[in-house]
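Quick notes on the structure that follows.
Removed from the display is one protein chain of the complex; every other protein chain stays in position.
The block that comes next holds chain A.
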Amino acid sequence: MPALHISEIKKYFGALLVLDGVSLDIEPSEVVAVIGRSGSGKSTMLRCINGLEKIQAGLIEVAGHRIGPQGGDLRSLRKEVGMVFQSYNLFPHLTVMENVTLAPKVVKGVDRKEAEAIAHDVLRRVGLAEKSGAYADELSGGQQQRVAIARSLAMQPKVMLFDEVTSALDPELTGEVLKTMEELADAGMTMVLVTHEMGFARQVADRTVFMHKGKVWEQGPSEELFANPQTPELRNFIAPSLK
């Protein structure tokens, strides 16, 4: 059974069709990179997967929780799906520790001690155990993004979604975040990552999906897809990164 099942989803913004029948099955521990031009619907797809956007047709299923055009049990689904955004979105009035323990405490009812133990564990995984008392504005962008990853991990999700999590970072800070993600991938996390880092997609993702005009235009094992693109659209898209 796939960890994430997406079947024929359609998403409109008003009259604009942004996702035009997207289907995707992601196996447990699989790492899938999603690439494509600006406006091709990559972010929208991720946002639909955890219900931040409503879909108009199709079905999304994670760990037995389904959402469709009629909605569904969003909160149960979101417990299984972590999402990390381009703009980190740490809560500025809370310390790193409080950011990470909030959802386990409030959503899962985990008691404080246990939540802090979980937090220590995930903060150690992203290499920031010593920053637990800091506030977001005392951290670099890369550190903030790693805390955001830890905050999602603390909910022990089955699938993690990453939307261009290094795009807002200075080049010298992207490395530490990519490393964190690579370690997650190695540890067997199921991941969907929208990225403009072609090298990273090729190297870390088991499979790469090329989106174009709201459709899955082409997909395949990353190495193959980049080495041997089948469609002219993908060839055009990856040409600059191969130079």
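In the analysis below, a residue touches a chain if its C-beta (ideal position, glycine included) is under 8 Å from a C-beta of that chain, and two chains touch if they have at least 3 such contacts; residues count from 1.
Everything below uses one rule, namely that contacts and distances are computed from a predicted model.
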**Q.** Name under which UniProt lists the unshown chain, selected from "ABC transporter permease subunit", "4Fe-4S dicluster domain-containing protein", "Mannosyltransferase" or "Anti-sigma regulatory factor"
**A.** "ABC transporter permease subunit"
Q | Per the touch definition above, residue among A:Ile9, A:Ala103, A:Leu128 or A:Leu225 touching the missing chain | A | A:Ala103
Q. Among the options A:Thr44, A:Ser132 or A:Ser152, which residue touches the chain absent from this view?
A. A:Ser152
(Q) Touching the hidden chain in the complete assembly: which of A:Ser7, A:Ser29, A:Gln56 or A:Asn89 does that? (A) A:Asn89
Q) Who touches the missing chain here, A:Lys79, A:Lys131, A:Arg146 or A:Arg207? A) A:Lys79
Q.
Just checking the interface: what residues of chain A touch the absent partner chain?
A. 50, 52, 75, 78-79, 81-83, 85, 87, 89-93, 102-103, 106-108, 135, 148, 151-152, 155
